[in-house]
Structure formats: C-alpha cells, structure tokens
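Single-structure report; data block below.
Apart from one protein chain that is not included, each protein chain of the complex appears where it belongs.
Letters A and B mark the chains as written, and numbering starts fresh at 1 in each.
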Amino acid sequence: MTSIWKWSGSLALAGGLFLAGNDPGLAQDAAAAPKGVPIDSQYVFNTLLFLIAGFLVMWMAAGFAMLEAGMVRSKNVSMQCTKNIALFAIAGIMYWALGYNVMYDGVDGGFIGSLTPKSIPEPGSDPGSYSAASDWFFQMVFCATAASIVSGTIAERIKLWPFLIFVAVLTSLIYPIQGAWKWGAGWLASGADTSWIKTFAGAEFQDFAGSTLVHSTGGWAALVGALLLGARAGKYGPNGQINPMPGSNMPLATLGTFILWLGWFGFNGGSQLAMGTLEDASAVSRIFMNTNLAAAGGVVVAIMLNQLFYGKVDLTMALNGALAGLVAITAEPLTPSPLWSLIIGGLGGAIVVFAVPLLDKLKIDDVVGAIPVHLLAGIWGTLAVPLTNDGATFTAQIVGIVSIGLFVSVASLVVWLLLKMTMGLRPSVEMETGGLDIGEIGLEAYPEFGSGSQRI
Amino acid sequence: MTSIWKWSGSLALAGGLFLAGNDPGLAQDAAAAPKGVPIDSQYVFNTLLFLIAGFLVMWMAAGFAMLEAGMVRSKNVSMQCTKNIALFAIAGIMYWALGYNVMYDGVDGGFIGSLTPKSIPEPGSDPGSYSAASDWFFQMVFCATAASIVSGTIAERIKLWPFLIFVAVLTSLIYPIQGAWKWGAGWLASGADTSWIKTFAGAEFQDFAGSTLVHSTGGWAALVGALLLGARAGKYGPNGQINPMPGSNMPLATLGTFILWLGWFGFNGGSQLAMGTLEDASAVSRIFMNTNLAAAGGVVVAIMLNQLFYGKVDLTMALNGALAGLVAITAEPLTPSPLWSLIIGGLGGAIVVFAVPLLDKLKIDDVVGAIPVHLLAGIWGTLAVPLTNDGATFTAQIVGIVSIGLFVSVASLVVWLLLKMTMGLRPSVEMETGGLDIGEIGLEAYPEFGSGSQRI
Partner (left out) sequence: MTSIWKWSGSLALAGGLFLAGNDPGLAQDAAAAPKGVPIDSQYVFNTLLFLIAGFLVMWMAAGFAMLEAGMVRSKNVSMQCTKNIALFAIAGIMYWALGYNVMYDGVDGGFIGSLTPKSIPEPGSDPGSYSAASDWFFQMVFCATAASIVSGTIAERIKLWPFLIFVAVLTSLIYPIQGAWKWGAGWLASGADTSWIKTFAGAEFQDFAGSTLVHSTGGWAALVGALLLGARAGKYGPNGQINPMPGSNMPLATLGTFILWLGWFGFNGGSQLAMGTLEDASAVSRIFMNTNLAAAGGVVVAIMLNQLFYGKVDLTMALNGALAGLVAITAEPLTPSPLWSLIIGGLGGAIVVFAVPLLDKLKIDDVVGAIPVHLLAGIWGTLAVPLTNDGATFTAQIVGIVSIGLFVSVASLVVWLLLKMTMGLRPSVEMETGGLDIGEIGLEAYPEFGSGSQRI
C-alpha cells in the first residue's frame, strides 16, 4: 500500500496512512478525513497566486500613474504619464538584469546578493514549490511600486532623464539591497538564534508585505529628492504663505486610488507567498479582509477628522486616507483581528490629515502626499506589528526602520547629488513655468481644454 | 488498500475504489477513469473563486465611481468621487460590524440573523469548504454594490453626511435583512417542503446573483431618495420642459461601464459559490458566457432602438443598455441557453430605452439612469427566471420582488425622513447652483478646464 502524495506539512499523517494500508479497516477510517493538497497541485496554486497577485500589483503602476496625473497641474500631466510608464519599464528591466539576484541570490545573513541577471530554468524544471518566473514577476512589481512612490512627490519640477536614471539605480541596487536584508534572508532576518538581530533585538525584523521595505523605501528616496530639489516655483511665498496648486483632474486621482486599493489585495495577499494549502488559502483570505478594513478605516478617520477640523471633506484627504490605511496594514496584514486592522488603518488615515499640512509648514513640497502616505504611515505600520504579532519586538522593528531609512536616504542622496552635479535635476524656471509637457515631452495632455486663464 | 481522498460527491466511487484495492485488475480499470478533486484542493479552489470574484466586484466600486463622475456636471464631480470612495469604506466596516451576521448568522427560515460583528476563525481552522474570510469579502463587496447604486440616482443634490449615514444603515441593516430572507436561508428560501413559500408559491424565491437582492434593493432605496429629494434645481421647467443636464465626461462614463462589465463576471460567476469540482468550474464558465451575451444583447438592442426612434445613437443609452443586460441576467445566469441570455439581456436594454424618458416625464430625476438599469431591469430579470429554470415559479418570484421592494422602500423612507428631519438632506439652492464641490468638498474636480460659460 502506498501513500502516493506528499502531504502538505503532514508527514506524520502520510506515515499513518502508509501503515494503515496494511489494515483496510483503519484505512477506511482514514478515508473519511484525508487532508492535504497534492504537492504538484500546490505548485500550481502557489504559482497562480504569484501570477494573480503579480498582475494586481502590476496594475498599481497604472494606479500611481492616474493618481499622479490627477494631482499635478495640467501642464505637467503628459510628463507625469511618461515618467510612470517609463519607470515601470525600467524597473522591469533592471530587476531582471540585477535587482532580483542582488536581493535574493546568496544573501545568507549578509547585506547583498549577487550582481548577476536572473536566469529562469526551463519550464517544468523549476525546483521548489512554485515557478521561478512567477516569483520573479511578483517581486518585480513590488520593486516597481517603490519607484512609483518616488515619482509623485517630486513631480512638476524634475527633468525626465535624471529621474529615469535614478529609477534605474533604485530598482537595480538601492531597493534590492535593503530588500535583501529582510526578504532576501539577510542580517535583519537571520533565522539563527545566535544572529545579531535576535541577540540584540529579541526577534528578527518583521515586515510582511513591505510597509518599510517598499513604501518607506520609496518614501525616503522621495523625501531626499524633494529636499534636494526644493519646492515648485511659486509654491511657498516669501512671507510664509502657501499657495495651493490644486490637481487638475480629481476623478483620475480617484480612479488611481481605487486601482491601488484593488492592487493591494495582490500586494498583501500575494505576500503570503503560497496558497496551496488550506492554511495558506485561509491566510490569504484573512489578509484580504484585514487589508480592506484598514483601507476603510483610513478613509473614515480621514474624512471625520477633516470635517471636524476644517468643516469640509477634502477628497484628496479621503483618497490619501485610504492609501495610508493600506500602507499601515502592509507590515502585518495577517495577525491582526478585524478590529485591530480597522484601528491600524484608521491611525494611518489620521497621520495623513495631520502630516500633510505639517509638511507644507516645513516647506517640503510633496505634490501627491506620498511622504505622509508611504513614509510616515509605513513607519507607523511597521511599529504596530508587535501589537498583534508575538514574534516581533519594538526594538527589532526600530532597528529595521532606522537601518533601512538611513541606507536608502544616504544612497539616494548620493545618486541624486551625482545626477545634480552631472546632468542637473531641475528644468529651467521658464520650462517649469511653461510646463514640462511642452518643454520636455512636446505634447500637451489636454490641448483643447481650458482657456488657459485659470492655469498657474 | 485505501481510498485516500474524499471524492467530491461520489462516496460510491470512493467505496468502489476501496474494494478494488484488493484486486489489482479491477483497480487498474478504475484508474482509467478516476474522478473528483481532492477535498482540500476544493477548499482552495472555492476560496480562490471568492477572492478573485470578490476583487472583481470590489473593482465595480471604481466602475460606479467613474460612471457617476462622468454623468454628473463638472461642479459636482469631486463630491461624487468622495461619496463613492467613502461609501465603499463604510460598507466594508458596517458589513463587518453588523451586516454579515444580520444576513447569515442563524436566520433559519426567519427574517433576520444576529446583531453581532463577523468574527473570523484562525487561518486553517475554518470549517466548511472555503475560507470564512473569503466568503465575508465576497459578500461584503455585494453589499457595497447596493450602496453604489443609490449614489448615482440622487447625485448633485444631496449633502455628503446624510448620504453617508444612509449608506451606513443600508449596509448594516436594510440590505442584510432582505438578503437574509433569501441568501441567509430565511423565509423566502426555506428548504422545507412545508415552508410557507413552497406551500404558497410552489417554489422558493430564486435570485442567483442578486437582480432583486442587490440591484433592485439599491434601486428602491434610490427611488425613494429621489422622490423625497426632488429633482435638481432647474431640471424640470415650469411649463413641463425637461432641461438636459449632460454629463461632463463621457469617456469616464464609458470606462465605468467597462469596469462594471468586467466586474460582473465576478458578480455572477462568483455566485456559483464554488469551483472546486468539474461541475462547478463548468457552471462558472457558462455563467461567464451567458453574462457576456446578455450585456452584448443589451447594448445592441439599445443602440438599434435608439437609431430607430431617435435617429441617433446616444452613448449613454449604449452604456446603460449594457448594464441593464447585465442586471437582467443576474437573477439566473446559469440555466439559460446562450440564445435565451441574449434575449433576456436584450430586453433589459429595451427597458432602458423606454424607461429613461418615461422617468423624465414623471419628473423623477435619476442622474445616471440607475432606476431603469438596476430597479426595472432587475425586476425583469427576476421575473424571467421561471422561463429557463424549472425550480422557479412566477408566484414565488413576484412574492420575492414585492416583499423585498416593500421592505426596502419603507425602511429607506423611514431613514431618509429621519435624516431629513434632523440634519436635512438637501444643500441650499446657492450651494447646489454653485456646485457641491466648492460647497462641501472645497475642491474643484477640474480647476483648469473650461471657461465656465458653458456650465449650467
């Protein structure tokens, strides 16, 4: 008698069945409650999760494009669209040429993997429990997300090519190196009990789907860029006044937010990395539920605080509230209860309401609010992990946040500075005033709309 | 010899294999035609269906947002976007806090479940054949759909907060209570042969994916709201003239319709509630096909009738034709043949062409046409079920339509009236004329477009 399947995580059960095979009576009992998904079916399920979650996260690239196109002034919309499609293309190439292996190939408790392109085995000869190419695809779209975050903050005042070169470095080295530290099983994630992080912080650093690894990373790179670039011409007046520069297309910004919300089910759900067992499928489902509750909490808290403090409900606050809730739950979307998810996301929404005006007071010009949403809510979400996850400590979380923050900021600063010194980052004042669409793209986004008089 | 899998719906076969185990010859024969999907694989497939269909239906929230943003005038677009993102958030919270258990927990042939939040078992300890959280997610997005329907009809003339409070009541009580009657196994769906509905009507009420439970429910709530609110300022002149108030952005309305069409594959396909067997996977596929044919029929009939009666093809009629076809097939997307699906959907399209002008004659101001599309085509689709489904009777269908219609209308009326008496529903005429975007949101949707002169 054979037990012809390798049972998922249940060798004991398989053994039991094997023995039972000599005794039809026992076997009959066992037949009433067999468990487990056949191993090759698991492979297909896991691969399917990577592909489905991957295309949902890929779709987030469109979400960022629409959000940003809606939030910039009409004279810079074509530029913003160009940046977004180009950054997704560049991320896809660089994460194949370098990024994936830098992040995952032989990190082994250290700081960096190998500087080689990702090669893909012939179909069917993949080792492991999923297809290598599906994993690459899933990881690649995460990398692209980090790049998308940068493009929003520094919109309307950076030239195309230096931005794209920054993206190339971000997606081939900066993002993958810090990613290696945790997801590549580097020094922040060493499994050994004697590892530095466990000895010092009592646990490894925990970041389920990337509140820090993806969102804060994008946020730090954006913040450094914004500081170095300075604000858009005319944004902050000489006497401290803040000149509003309203986005040109609110339904597009809304569409972008809905796309991101949708994509986030892939972002967080796919980060379970498997759905070939009952446990994994159940976990992915719980992540969907928690992710949605956190986003909902972010919206509701943001609009309530808005109404309370300003007497109106600013749509962009509602949108960013949703996104901040999503970023906040990303560090741990599995262990919180529904109520905890609501609270974690709600506090993300609160961060946005208070941080957006604060940044303006500090004269940090963040066109789409990416710093509050991705950096600050990302830090909050990462810090919140120990509240619901016994395997996490505040010390370890802070070590992760600070080390990654420092690395990404310094590395980004170096790259931004090199670009500034060589090709320059900022277009001329005339070009900026006239709009980057005409200056750099040669194509207006809405050539027939508007009399021009309302345009800033 | 053991039969180690619990065969889907085929204990006899499993038993046969078990016996065959003692006889290799027999077993070899059996091996040629084994059937069935292992039980845990079924769990994963079913859960996957809920998650995939769920995210498609979640995406419909964006579809409604875009459809409505395109169909309102530009001065109310930010408001419409705010409402749509906020209603989806509120639905997500209320359907966790109350709605789900009101609809599904212990209804047992009655009228209402329990007034408790939905709790989720630890991953892997879900009983049943799918993950509880995936089911919650799938049901939640249905509830949100009902709320989305309301927001379109009463657009451009209702204040934000009373609308959102109505949504909170709709998604926590009104929708779940009537949902309990059928999908929660309440009095409209009692399986017992001695139940009232079977005795009186010869069959239980049939509504596969919610022509009545979701679409008409949203439609009734919208109709009552529209009647109580009255028309937009200036819509109907003193001498009976009807002033067109064209939507501000047709490609957005088109995008919204395509999103809804896409999402409907999840709406109807997911309502099979399982795809872990050959039969279920085949049924889901057939539903996809029928759903598409009904939408296509709706479009083609609508544009042909438009050309015939008006000499032009109004894009909004084509869009609403698609939606009406989709709503009509929703009550029974599985049993009709392709040809029947085409006819059921096509008649949905015809309803739109005749009902839209009729509503205007009755001075019922339905901004997006949600009453013809969701209420009337929903009734049509529900009535059409007995044409193709032997398990349905016209009497039972009418009982369901009328009882749900009455309950939702009266409940909605009470809530709308309470809101009117307390906080008021309608903004001032000045605010309505100036646009809700400036009045309530403080943010124009398109600050740079238009000279303002063409605006109504």
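Of note:
Everything below uses one rule, namely that a residue touches a chain if its C-beta (ideal position, glycine included) is under 8 Å from a C-beta of that chain, and two chains touch if they have at least 3 such contacts.
Fair warning: this is a prediction, and the values are worked out from it, not measured in the lab.
Among the residues A:96, A:111, A:394 or A:407, only A:96 touches the chain that is left out of the figure. For the options A:137, A:340 or A:416, the residue in contact with the chain missing from this view is A:137.
Note on the undisplayed chain: of the listed residues B:38, B:184, B:372 or B:386, the one touching it is B:38. Here the missing chain is touched by one residue of B:54, B:92, B:297 or B:378, and it is B:297. Think of the hidden chain as still there; on chain A it touches residues 1-6, 14, 18, 21-22, 38-41, 43-44, 47-48, 50-52, 54-55, 58-59, 61-62, 65-66, 69-70, 77-78, 81-82, 84-86, 88-90, 92-93, 96, 117-120, 123-126, 131-134, 136-137, 140, 160-161, 249, 252, 255, 440-451. Touching the omitted chain from chain B are residues 1, 3-5, 8, 17, 20-21, 24, 27-28, 30-38, 41, 45, 48, 52, 56, 73-74, 246-251, 253-255, 257-259, 261-262, 265, 269, 275-286, 288-289, 292-293, 295-300, 303, 307, 310, 312-316, 318-319, 322, 334, 337-339, 342, 446, 449-451, 453-455.
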